[in-house]
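With one protein chain removed, the remaining protein chains of the complex are shown where they sit.
Right, chain A next:
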Amino acid sequence: MLLDVICFSFIVALLRGGRVKELPKFYKVGLLVGSIILQVCAAFFSKWSGVFISVAYVLILGFFVFNRQYEDMRIFMVGWFLNALAIWTNRGKMPIDLEQAKRLPYDLEPVINGTNFKHSVLTEASNLPFLTDVIYMPSIIPRVISIGDIFIMLGAFLLVQRLMNKPISLLQLREGKSYAAKN
């Protein structure tokens, strides 16, 4: 899903002289695995997909909370939380704006007839519409994203910089310092 963002982040990190030396240790990886399993289950048991996806989002949020000592994880947390709000209040599916989605080269049939396990059509009845997938992003891979996704992309970018040993601290940027000291 974030393939282009991650590739772009890697290129930036490489240009900044970053190299992967060691992978960071994440805590409670089980939560992440659990969430993936739930999402797979959602694809197979469409009747219960809303519940599976809603719980999967709780698990991922839990994973971010346990790894919150890193700024990238906290930015992920904000993004995931905003998306989760949209999903939880819309029966476990992320509404997508058809007007924007029609510009995508994908088949929207499953979304329209309700068989897509993750997305539903954004209607007047949808809750928190401003947090759903309403922004058309033309490149690098065209997609319709939500405001939460903007944070997730930023989090992914920061995570890659940290993986490549060139972390950027947003807080230090805010304090007028250029880059984070290496952890």
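One rule holds for everything that comes next: a residue touches a chain if its C-beta (ideal position, glycine included) is under 8 Å from a C-beta of that chain, and two chains touch if they have at least 3 such contacts; residues count from 1.
Everything below uses one rule, namely that contacts and distances are computed from a predicted model.
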* **Hidden chain of the complex, named as in its UniProt record, picked from "Sarcosine oxidase subunit delta", "HD-GYP domain-containing protein", "Formate dehydrogenase subunit gamma" or "Sugar ABC transporter permease"** => "HD-GYP domain-containing protein"
* Hey, which of A:V78, A:L104 or A:V121 is the one touching the hidden chain? -> A:V78
* Decide which residue listed in A:L2, A:L104 or A:I150 touches the omitted chain of the complex. => A:I150
* When the complex is taken as a whole, what residues of chain A touch the one chain not shown? -> 71, 74-75, 77-78, 129-130, 134-135, 147, 150-151, 154, 170-171, 173-176
